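For reference, the structure I am asking about is given below.
Every protein chain but one is kept in place in this view of the complex.
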Amino acid sequence: MGTGGKHHRLALISGVVLGVIGLAAAAAPWLAPYPFDAQDPGRLLQSPGVDHWLGTDRLGRDLLSRLIYGARVSMTLGVSSAVIATLLGIAYGLASGYLGGRTDNLLMRLLDVIYALPDLLLIILLTIVLGRGLTGMIAALSLVSWVTVARLVRGEVLRLKSADYLDAARALGAGHLRIVLVHLLPMMLGPLLVTLSFRIPAAILAESTLSFVGIGLAPPTPSWGGMANDGWAALRFYPHVIIVPSVAIAVTILTFNILGDYLNDRLNPRRASIAGRESSA
Amino acid sequence: MLPRMHETVRRAGWRGVLGLLVFCVSGAVAAAPPPAVLRLSIASEPPTLDWSLATDNVSITVIENLMEGLTAFDDQLRPMPAVASRWDVSPDGLTYTFHLRDDVRWTDGRPVTARDFEYGWKRLLNPATGAEYAYFLYDLVNAYEYNSGRLTDASQVGVTAVDDTTLRVQLKKPIVYFPSITAFVVTFPQRRDLIERYGRRWTDPGRLVTNGPFTLADWRHEYKVVLRANPAYAWGRPSIDEVRMYVINDRSTALTLYETGDLDLVPLPPEAIPFYERSPEFVRVPILRGYYYGFNVTTPPFDDPRVRQAFALAIDKSEFPALLKGGELPTNSWIPAGMFAYNPAVGLAYDPAAARARLAEAGYPAGRGFPAVTAAYNTDPVNTVIAENLQAQWKRTLGVAIAIDNQEWKVYLKRLQTQPPPLYRLGWGADYPDPDNFMALFTSQSGNNHSRWSNAGYDALIARAASTGDPAQRQRLYDDAQRILTEQDVPIIPLFVASQNYLIKPSLHGLRLNAMELLTLKEVSIR
Partner (left out) sequence: MSGPMNRLAPAVVLMIDRLVWSLPVLWLVATMTFVLMHLAPGGPFDKDKTLPPEITANIEAKYHLDEPVARQYARYLGQLVRGDLGPSYKYADRDVGEIIAEAFPVSIQLGAAAFALTVLLGVGGGMLAAWRPGSWIDRGALLSATLGFSLPSFVVGVLLILVLAHQAHWFPPALWEGPRYIVLPALTLALGPAAYVARLTRASLIDVAAQEYVRVGRAKGLPPGVIWLSYLLKAGLPPVVTILGPMLAVLVTGSFVVEYLFSIPGMGRFFITAVTNRDYPLIMGVTLVYAVVIVAANLIVDLLYGWLDPRMRVGSERGR
């Protein structure tokens, strides 16, 4: 991407924005002016105003409070599913790449099965079984996105395996575990961090999309996508109900992506900035 | 924002630009529309047009416009002659003989005969059909036995075509409202030859043969159903040529399409009502759909009828219409307005003093010592508003703090069936417009009575009313039963009857919107 300063500044701004969102998520109970599910039947679908800074939805719930709690849900979901997926992917990728040969071939072909389905579809299938609560959703998201990490890790292992210093380590009698933990893993921290930073917005995007079409997180969990779905029905006369969560989703994903690009440029010089991410749709 | 219409002029300019994208689009490119087309939205795809299998409103609405049965409802929802020109009831009330008109024809020219009815009814009851609404005919002799597999010989079921124009029906017990049941789609005639020839696909456009005002011209699944006027309709060809029913699940989208002139009739979502209430295009129709709270009468504190009465007396139901704004009609009695035996004088009206006294009698003066209970409802904005309002009212009047809890519909339903919560919300929409449909709901053997309340006196009254022909006497029986249900035992608190709100283009005339939520289109004209 662009050179030096501008890019750096953009990443900095994104970091600050994300910090604010993260802080809001962490401090939700103290920050939100109302409980996220408190309904005020006397003030349904109010426009932004003094009592309700961002207005209310069709149950008279404060949109700002729901937005803040929604940040909590999105962040929890994004970060935990990305971390779980990364750990799963590391384990699988290491096993595949390090063991090599037939095992590698078999393990990679198993991945083809998962790759044969669109991510969102697979997530939907899993949530039918795991339930549409927060844990079910996190599990479903993790179970789908570890595949990318596994491929990345395996590729890195194959690249590093033949390196001289590994032979040296082996010659010095280092065990497999030691080789993996001390010599392999630290070498791929950069690409892993980049992947992680792209998995988080991908998870947030997936969840909000599913919630928007009504098959994501089950109410009353305040999810941005679910809020947008509420607003969709009222779009004609009360567009603020859908615009508020939409902006939140867009800003969060945008800043994560900018930050991811930045990390990619810094930590992953071998690859063009595009390569760090998979097509997500 | 007022409805904006007819923007076609401005849109036309874009056709050129869009030429780029035409490369793979099928479908008509805005061909000149036929003279009289009615366009409306339906809330979902009709799951089936096979009237033995239809159970939902959308399917039934479509089928109602394609078919005629033995009887049909008039504006007051009384069953009137249709394919049957008249019917006789035997003195013991157990045998109905329907005499059919001989001039009603299927769209392929064949006359509609009593054999088509016999076949259709037996197909409904055939266990292999797997029809949910088979129980509609359980009152026929041997119908239940045949449907449950205890009897395999269909000829013993109590429906027989004596000849082409005479259909004899034998009942297990006298049922005075039976002609209301024969107005319902599951009892409509069916063509054995076509169903056997085409199998499950006999309802496809081009194959489906009907006898009603319209024929099925096209059916794009999850998208639209197109009906065309039946020129051979025995009661005269409808004045409109075509009806297009678009499947639009989102009412906000439907509303925009109405405003852009793409639809002529839309149901109005509650949040939009304030914007249209004063429009001449706004129409409100009360429907036979009751909304109530039930008690689980087997567990304390609601095992004490005095507590249940106190809860009923404590509700000021006039608050609901102001909250919901959908034209809800508060009610204390259970049989809804618009149905036979409706009696607004029955039931417990709002009386805070009496409510407090009743609760004190039961041992909870000013709500002191009242155990923690939860009111449950299925997730829905209307239900939430009502639950919160009731929570506040009970707190205010009785000093009782109730927790509220909601669940997704299917989960909720499971819970009602296995372990009913102390207080629960439910609704009931009429299957046929007879009080029996509403009152039999709370008899001991009803599968939909989740209150676990059982009263032999009530059961006996409902059974007697079902076979009582004299209207005055029947009214008295239902009044007595309603008193037990809503004043004395109070296993449920009726809250309100719902309305349906529509926007209708002023050019539309003759549309009949009845309380059964069905759209009767045969008399519609567009001017």
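When the chains are written out, they are named A and B in that same order, and each has its own residue count from 1.
One rule holds for everything that comes next: a residue touches a chain if its C-beta (ideal position, glycine included) is under 8 Å from a C-beta of that chain, and two chains touch if they have at least 3 such contacts.
As the structure is a prediction and not an experimental result, all values here were calculated from the model.
Participant: Touch partners of the unshown chain, restricted to the chains that are shown, please.
Facilitator: Taken over the complete structure, the missing chain's partners among displayed chains are A, B.
Participant: So which of B:246, B:377 or B:453 would be touching the chain we can't see?
Facilitator: B:246
Participant: Among A:157, A:242 or A:263, which one touches the chain that has been omitted from the display?
Facilitator: In the full complex, the listed residue that touches the missing chain is A:242.
Participant: Out of B:91, B:149, B:206 or B:280, which residue would touch the omitted chain in the full complex?
Facilitator: The missing chain is touched by B:149.
Participant: Applying the definition given at the start, please give the residues of subunit A touching the unseen chain.
Facilitator: Per the touch rule, subunit A residues meeting the hidden chain are 1-3, 6, 109, 112-113, 115-118, 120-121, 124-126, 128-129, 131, 151, 155, 201, 205, 208-209, 212-215, 225, 228, 232, 235-236, 239, 242, 246, 249-250, 253-254, 257-258, 261, 272-274, 279-281.
Participant: Counting contacts across the full complex, list the positions on subunit B that touch the omitted chain.
Facilitator: Where subunit B meets the chain not shown: residues 4, 7, 10-11, 14-15, 18-19, 21-30, 44-45, 47-50, 53, 55, 127-132, 134-135, 138, 144, 147-149, 200-203, 220-224, 246-250, 253, 256-257, 260, 262, 409-411, 413-414, 417, 447-448.
Criterion: only the chains that are shown with their structure count from here on.
Participant: Between subunit A and subunit B, what is the separation of their C-alpha centroids in Å?
Facilitator: Roughly 45 Å separates the two chain centres.
Participant: For a test of understanding, state which residues of subunit B touch subunit A in their complex under the given definition.
Facilitator: 1, 250-252, 255-256, 269-272, 275, 323, 379, 381, 384-385, 388-389, 406, 408
Participant: In the complex formed with subunit B, which residues of subunit A make contact?
Facilitator: Contacts found on subunit A: 39, 41, 44-45, 58-59, 218-220, 232-238.
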